[in-house]
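The complex appears here without one of its protein chains, the remainder shown in place.
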Amino acid sequence: MREALTSNYAAAYAVKAADVDVIAVYPITPQTTIVEKLSEFVSSGELDAELIHTESEHSALSAVLGAAAAGARVFTATSSQGLALAYEVLHIASAMRMPIVMATPARALSAPINIHNDYSDVMNMRDTGWVIYIASSAQEVYDTVIQGYRVAEGVNLPVAVAYDGFLMSHTLEPVELNDEGEVAKFLPRAARPHVLDPRRPVTFGPLVSPDWYYEFKYQQVTAMNEAREWVVKTDVEYGQWFGRSYGLVEGYLLEDADYVVVTYGGAAYGNARAAADLARERGVAAGVLRIRLYRPFPTGEVVKALSGVKTFAVLDRAIMFGSPAEGPLYKDVVLAMYLHGVDKPSLNVIHGIGQRAMYVRDIYKVFQALREGPGRGVMYMGVRP
Amino acid sequence: MREALTSNYAAAYAVKAADVDVIAVYPITPQTTIVEKLSEFVSSGELDAELIHTESEHSALSAVLGAAAAGARVFTATSSQGLALAYEVLHIASAMRMPIVMATPARALSAPINIHNDYSDVMNMRDTGWVIYIASSAQEVYDTVIQGYRVAEGVNLPVAVAYDGFLMSHTLEPVELNDEGEVAKFLPRAARPHVLDPRRPVTFGPLVSPDWYYEFKYQQVTAMNEAREWVVKTDVEYGQWFGRSYGLVEGYLLEDADYVVVTYGGAAYGNARAAADLARERGVAAGVLRIRLYRPFPTGEVVKALSGVKTFAVLDRAIMFGSPAEGPLYKDVVLAMYLHGVDKPSLNVIHGIGQRAMYVRDIYKVFQALREGPGRGVMYMGVRP
Amino acid sequence: MLEVRFHGRGGQGIVTAAQLLAAAAIYEGKYAQAFPEFGPERRGAPVKSYLRIWDRPIYVREPVLNPDVVVVSDLSLFKAENPLEGAKSVVVVNGFYKTPLRTYALDATALAVKVLGRPIVNTALVGAFVKAVEVVSLGAVLKALGKYFQGRLYELNARLVEMAYREVREI
Amino acid sequence: MLEVRFHGRGGQGIVTAAQLLAAAAIYEGKYAQAFPEFGPERRGAPVKSYLRIWDRPIYVREPVLNPDVVVVSDLSLFKAENPLEGAKSVVVVNGFYKTPLRTYALDATALAVKVLGRPIVNTALVGAFVKAVEVVSLGAVLKALGKYFQGRLYELNARLVEMAYREVREI
Amino acid sequence: MTLPGASQLPIGAVVTEPGSTRRNTTAGWRAYKPVIHDDRCVRCQLCWLYCPEGTIVELRGVFQIGGRKYDVKYEVVYDYCKGCGICANECPTRAIEMVPEVV
Amino acid sequence: MTLPGASQLPIGAVVTEPGSTRRNTTAGWRAYKPVIHDDRCVRCQLCWLYCPEGTIVELRGVFQIGGRKYDVKYEVVYDYCKGCGICANECPTRAIEMVPEVV
Amino acid sequence: MRFKTLRDLPREELFAPGHRMCAGCGAAIAMRWVTKVLGPNAIVANATGCVEVTTTPYPETAWMHPYIHVAFENAAAVASGIEAAVKALRRKGRWTAGDTKVVVIAGDGGTYDIGLQSLSGMLERRHDVLYILYDNEAYMNTGIQRSGSTPKFAWTTTTPVGAAARGKVQWKKDIMGIVMAHRVPYAATASISHVLDLANKVKTAAEVRGPTFLHIFAPCVPGWRYPENKTVEVARLAVETGYFPLYEWDHGKLRLNPPSNNHLDKSKRRPLREFLNVQGRFNHLTEEEVAELERELDSYWQYLSKLASISS
Partner (left out) sequence: MRFKTLRDLPREELFAPGHRMCAGCGAAIAMRWVTKVLGPNAIVANATGCVEVTTTPYPETAWMHPYIHVAFENAAAVASGIEAAVKALRRKGRWTAGDTKVVVIAGDGGTYDIGLQSLSGMLERRHDVLYILYDNEAYMNTGIQRSGSTPKFAWTTTTPVGAAARGKVQWKKDIMGIVMAHRVPYAATASISHVLDLANKVKTAAEVRGPTFLHIFAPCVPGWRYPENKTVEVARLAVETGYFPLYEWDHGKLRLNPPSNNHLDKSKRRPLREFLNVQGRFNHLTEEEVAELERELDSYWQYLSKLASISS
């Protein structure tokens, strides 16, 4: 069924389709309309779930963690300050192996306070042991939230589905909705290894000494690798069921590209594609590589996609202060290439911070810069120094 | 004056020497003994400060932020869950340019809960815009907290002084204490650009739109670069005043080393030095490079130190799940080398997670591995897979 | 690609107006994007929203700088700011105010008061837009309207859309 | 490098014992390290602490697996665990229990009760250690003691250290 | 862009000019504007008391209205009045009228 | 090391055996041990009530003590008794004695 | 010295116009009076919310006081730090601005919910801070979501009215009860409709040493769904129907203030319905639901009267 939805509403529709049992949320711009839509679904009776309006995001994530431990299918959503406030629980949720699905319309972090989009919130959770998708259309948000449940429950890890705040969360677009009965079949309730059950009592969250702790961290390392396989498999099967799949990375005009922009999210990918079109019109072999699965990082796919290019730029939408180069994706890509012994010049372009207007012509300039000569380092675009 | 102090007490003595005005803290193992010592100093009248025992770490950091905004010299300390709970305010403190000094005896993050040492807490704050030192002896903790005030107040950024929980925080060692009158002169009260003053009212923490936000993030990027210079300058001057300085990185047997372990903190650096001694005894040209200033990253110094070696291993004490290679320092070092166009094989060794016992012989094995042949990738040491 | 900018006041529903038209285009098989501008301004303050319609998938997510069409919900907005900045060809306006561009006008306030009993002009402007720009059909707009209003409110707004469609004229 | 392991019970102060000796060594210009083992065990549970003394700066921070000296604060600990695991040469023990290693014994409990009026044995064991191992001087220990105890408590503990120093003997 | 750059701005986004929202007139927010009919005003101060914008000012002076003399007078500073109509609603003598803005 | 490896352990550090601290005897914590002199015991249950370790057990049966007959009897499970002495302190008849542990 | 008539009220405006609050905002009226009565020697710590977002659009500020906003949940902690700084610096001879009062301004979300803990900590530690809560009974800044302060049955975007729900399910939290349980020296309620009373309470609360608390009722145009010229009227109805009683908790004694001091006698209160009927958020209420709200209100008044009687 073809609908016109914002990415936030698309996430809410996916949650409804997944027949989630417990939702716990706290409002924050730009996530709020997800919560509002879910509140509507629950109060109209369209979704049979407990909706907990907690008193903070720390509690929201804690509540879904508790509910997941009790065997419920759960959902939460937050952005920016909310994500930062729940930071402690992010680590705990992944280490306790809770299959939580969370929508994360990305928003700039305070200070100063800014409700608009960049990826500083999401990028700051990149090491917390969550599976992280970054979607680039409302359709993909819908599909990925559904896929997320399969992955989360398959590998027992929490899954975040990130996308641009405002630029997607509040942008109405076409979305094809699945038959909810089919979704139910796609997402059967799996038996969980352990739940809080008075008939088979187990202890979650013990104190673990140096003799044992490392092993659980290593389990997480292993689980991340398994998650990569789950993501691939789920995406393929989802495609078979519902006709849409995405891969771990997505290329645009990549086949014969010499100059590639690597990026993530809606605005950056959208505008980069438009810029590549422009560049191609002017005879530049431009291409775009989008990272859809950000964690675990699709190292192999990225290296493969970039092995044939002359040079590339990584367009980042967040700043990691004090790092040798400040773009988070740039660090991943450079490391990925290094691990595979591929050494190519590349640029880190930082743009769209705090939703600084990012134009197609800006990204076109990046292609120009790549053509003008190889470089290594960071280029701050769009800022008034 | 020669004293026998744990690193936690060393931090407390430095705070006393700095004549701090406001301290806000919340107890957590292994930070607690700092708080206890400071409580003693204040209640005995040796330190004239307001000591706020807040109801959480989020509030502790918020309180010192408020006090700093009002023009006070401030101190806080936390570890692990406390650092994670205060995560939101970490970002805000740096962006609001507050000269806070924080001691951070490093501890493993939950889940599962483990009170022992690794660097997963500190490494998770590496992108928050704080200046981060990692000390490797109680003496250095003392010296660095004092230096930290000069840097923090010079460049208007918060400074974290990290070190091994337990392995240093609770280990008694020799510490040379400075004359407190001299410290007072070394740390004059500088006039701050803006404070909360009813006679010159300013507004801190406004709402900033996409038209302005990026510029403040760029200011932070610039400030980080300035911070690097402040750290160097302060360290040199401190050496002139008090006879001890450290540099941004510290080398051990580096001059002619072919095989180098790069690492941070007390146990890793200490044991690596002992291992290098062992390796040297057996004819291996082993050396150790310790990162003292972790943020802003001393890119130039690291590249310089590693340019002449055959191969190196980065010994990390934290796991960044789902990254192409999971060691945080490894990512920085690889990126630093890449930016300077140096490509050398190297290993990422992960060890000591949750204070898994890390022996000199283990690190000796790393030297052996390096000698056996170049590699790229991650080696989990000390774990039972 | 058709690009549109809406000018209104906080609380007048111009975000909904842009969404209604985007949804209508989508129901007709076209591609569309509708998005608001967002700031600290509250009820009463001048605000904007945007619309893109195309017959191909829309990649681009940059701000609209040169709208083909501008919709202005209130004449007093001309005093508060310049709704015509960067505009290319058409203006749809509540009130008979002739602009240098091709101007479609109607007294949406009067119409809304007449039909809804309240001066909520967004759906009237949607009706006027449909007539002025001819990019979506009235039928698709009514379908979209059904997602935003139910029951009696739907009927009244549907009537308002149709009346506005009929009454708007180029000046 | 001298490596020492202390065995005691939560609440008996063996962390302080190791620290006193480390501090004494440091005041004498030596290098030293004292550190506790830490777990969920509370008051009454068997616990350990460690000590290293050297005349060069001590880099190493690995656990002590093969202590040169073991100090045991309580005979019942031999029932609870094996305090001699990995031990190399000397044992200092509260109570007359002969071990396979060179054993220095004293009735620290009786001594402590006599001097302090309470069975707190850690400082007595420090005195015994000083005599048995001869790595730090009694004077330095008394100086270190001054950092941990003030006034009357200092005096009593100093006396206890000295008495233990005198009374301990090899068995 | 003509806005200042990062190096020109005070650090940490501090706003150094107190009360500077005054630079932002909110007259454009108004669809209706309040007009005080001074002859009906009994100087009860309520409009001044309740205006959310603080944009009704009290003028001191000698004011003769009809047969009465007052030492104050209330006037709207139209630069900031948002036209909420609270003053008109609260005025006990209906001395304030809300009239539509015209272009 | 003989401890199991990561792949053998339940994920997420779940402990699957309820009450498994029983594997850890805390007898070694004791410096003194409680000895119940059954002849002085009046079956008031207080030692059983207050023992923090739950390590005083109530045995059912027929017990003849002096001239009296009881259907219960209290005994210490020494595996877990930490020797805190609460039972002795609370016993109204001083039927419980704390005696030093010997090696 | 109390303000006796409107004539005594301060004339100088210390809260600049040009801010971006809604036309007709109740909180704006509160801010005007709070700032005027405090006078210039005060420092304001503000929690995230409507007031903060609308008054500090960079590079402008409506504030004429030294002002700081850090985050949503920690204004009381920030204020604790400022107060400690002033204290320490004064002791050390480095605070020269005199007798500066530290004031928190926070919404109901920032007080009843996400900021409750930092408030409680501040009260427990006895900081000399005046905490001002402006209560618009929902998260307005993010677009009208339910808070712990939202009354039962009220519509918000997260408590919609649908087949399976009738607005908010739970009762409004008793924040004054919670604050009074912290044994603060002074706490009071006030309404933007009763400015003289409000002004006197700001003054008293600022003068008392130690933690004080002011709960200001501040209607919200879009959140409560009433026409923007009705803000003061709605607030007045809240007081006159007894929905929002005016009272002071003064060193352990509860004192009802006019007109609420007459309202122990229910017949002196206007019918609750009058307050509910002007607001769209209560549009859907059935007779029964109104009756339930009335019953609850009556029992709240009983509690208040007992509190007043035992504490006198």
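Every chain is named by a letter (A, B, C, D, E, F and G) in the order it is written, and numbering of its residues begins at 1.
By definition in this document, a contact is a pair of C-beta atoms (placed from the backbone, for glycine too) under 8 Å apart; a residue touches a chain by one contact, two chains touch by 3 or more.
The shown structure was predicted, so the numbers you read here are calculated from the model rather than taken from an experiment.
**Q** The chain left out here touches which displayed chains?
**A** Contacts of the unshown chain, counting the full complex: A, B, D, F, G.
**Q** Of A:V202, A:V232 or A:L253, which one is in contact with the hidden chain?
**A** A:V202
**Q** Which residue numbers on subunit B touch the omitted chain?
**A** Counting over the whole complex, subunit B touches the hidden chain at residues 26-29, 32, 35-36, 39-40, 42-45, 53, 55-56, 81, 85, 110-113.
**Q** Going by the touch rule given at the top, which residues of subunit A touch the chain that is not shown?
**A** Against the missing chain, subunit A presents residues 21-22, 24, 48-50, 52-56, 58-60, 62-72, 74, 88-89, 92, 96, 189, 195-209, 212.
**Q** For subunit D, which residues lie in contact with the unshown chain of the complex?
**A** 10-11, 39-45
By our rule, only the chains that are shown with their structure count from here on.
**Q** I want to compare two interfaces, A-F and B-G. Which one has more contacting C-beta pairs?
**A** B-G
**Q** Name the chain whose C-alpha centroid is most distant from the C-alpha centroid of subunit D.
**A** Farthest chain from subunit D, going by C-alpha centroids: C.
**Q** Measure off the straight-line distance from the CA centroid of subunit A to the CA centroid of subunit B, and report it in whole Å.
**A** 30
**Q** Just curious, how far off is subunit E from subunit A if you go by their C-alpha centres, in Å?
**A** 48
**Q** Please list all residues of subunit D that touch 2 or more other chains.
**A** Not one residue in subunit D touches at least two other chains.
**Q** Check each residue of subunit G and list the ones that touch at least two other chains.
**A** Expected reply: 20-21, 23-25, 52-53, 56-61, 63-65, 69-71, 73, 228.
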